[in-house]
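Only a single protein chain was left out; the remaining protein chains are all shown in position.
For chain A:
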Amino acid sequence: MDNAAEKKLALTHFWVAFGAFGLAAVMGLYQVIERSGFFGFLESREVYYASVSTHGVLMGFVLTTFFIMGFGYYVANTTLRLPVWNKTFAWTGFGVALTGVVLAALPLLLGQASVLFTFYPPLMAHPIFYIGATLLVVGSWFWCVSMIVMYMQWKKANPGQPVPLAMFATTANAILWLWTSAGVAVEVLFQLIPWALGWIDTIDAGLARTLFAWTLHPIVYFWLIPTYTAFYTLVPKQAGGFVFSDEMARAAFILLVVFSLPIGFHHLYMDPEQAHGWKILHAVGTFVVTLPTFITGFTVIASLEIAGRLNGGKGLFGWIAALPWNNPMVLAIILGLLMLIFGGFGGLVNASYAMNAMVHNTAWISGHFHLIFGGTTIIMYFGIAYYFWPILAGKPLFCPSMAIAQLWSWFIGMVIMTTPWHILGLLGQPRRIDSVNYNNLLTISWEPYEVTMIFGGLILVVSAGMLIYNLYKTHLGSESYQGEVEYAEPIHAVKDLPGYLNSFTLWNIVIGVFMLIAFGYPILQFFLMETFGSGRWGV
């Protein structure tokens, strides 16, 4: 299959993603040092909040979106054995998204958009920031269209056949992202941009928060689905085994898409503008969405066990030792699952309607987010990068042992950074403070944890450097490498799939109904009651 054009497309997206990652990692180290207060000459709240805002946008929006797009294009191309549909269209999407990033970066780096990546109106950023963010999302919609078109092309050519699992998951993600981004798109287009440009005078912060909550939960599943796709369809092959169940994987992806959408109010548990009943409804949905993760944990670990036993592992746990720990993708999943266990436990605390009050907006939340996103999700992005780079660049990985050391150091750094962060939250430290100024004895108990976090940050930034260096040297290498992505086969071949496991039509209707129930009245109420908007506030 001649897919040089697809390789270039995917690799270009990946370089933007990991370029943003490298820059944001350095900012992360600056932040953890600045906030500790031990280095007076570094202290500047203006620089700190500009850095926090940029770090969040680069990690949360740029790394993820570009990685997901590049990964999706290549998965579609290699699983369906179809050329990427309308490459001009795909490159246009890339161009729109990149233009958005550059536009948003200008006010961010100049300190004109220090409103954090969650916007927080009535704090107002420079209008260019909102316009840039919008273009990034619009660019990603081009990708969604490409994925759905290719999925339809394949289904038309192969009626009744099961869509290859990796593409099924990628299409699920494209559909998820279209639903997900609608909330923030409405907020930005009808509230933030007209308000920042002076066309309207006030903004209803309660409505803005409700619309952002529409997006805020499923967006993390948009980031997570490539990781789960690798868990199911790439890792078992790399480990030397098979997927335990293709059908359960499909069910898990469908559950993720359907139930990650109508549950965003767990970000508003502590908010005054939504009533108890809606919050409880979303709380119940939040626990339903743990099901696909429970299922994934089981199926993926069962797949690894099959691999371990095929490799000669014996006994109850012997198969774990028999896994190829020196394969970056296998190591990434082992470390990723370990972080998922701890991060998932923290998530259950956050999701609990009452316990959340103890940790809400404290340092615990930042720690949780870094562990589950920076840890579980991103470490698998690294695993995918190490596997895809030689294939896309046509050159062997510069240094495989450095890749292994990098994954271990990322894991260790993340544990050293996020454990104290969680403890600081339990000790009452608010999140996102640039310095400690409270005249209270409680703050003395925070100091050892602030120090420990710096070591975590140092290890993480060295690890990030090792990743970028390895990928860069691979790209520049002189040897040639010929290889193609190999997908894991299920133990039991998939045949006669029921339509609901091979199509999204039914599920889109279900999502539409769920969203109407979960968000219909909570949004409508702002138009039924007398509300008072807020003017524009600087930072």
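To be clear about the criterion, a residue touches a chain if its C-beta (ideal position, glycine included) is under 8 Å from a C-beta of that chain, and two chains touch if they have at least 3 such contacts; residues count from 1.
Assume contacts and distances are computed from a predicted model.
Participant: Name the omitted chain as UniProt records it, choosing among "Carbohydrate ABC transporter substrate-binding protein, CUT1 family", "Thioredoxin", "histidine kinase" or "Cytochrome C oxidase subunit II".
Facilitator: UniProt protein name of the non-displayed chain: "Cytochrome C oxidase subunit II".
Participant: Of A:26, A:106, A:288 or A:515, which residue touches the hidden chain?
Facilitator: The one listed residue touching the chain not shown is A:288.
Participant: Tell me which of A:88, A:440, A:482 or A:505 is the one touching the absent chain.
Facilitator: A:440
Participant: Which listed residue, A:154, A:244 or A:342, touches the chain dropped from view?
Facilitator: Of the candidates A:154, A:244 or A:342, A:244 is in touch with the missing chain.
Participant: Touching the missing chain, which residues of chain A?
Facilitator: The missing chain touches chain A at positions 45-46, 49, 114, 116, 120, 122-123, 204-206, 209, 244-245, 247-248, 268-276, 279-280, 283-284, 287-288, 290-291, 294-295, 298-299, 302, 348, 352-354, 356-358, 360-362, 427-428, 430-438, 440, 442, 492, 496-498, 501, 525, 529-535, 537-539.
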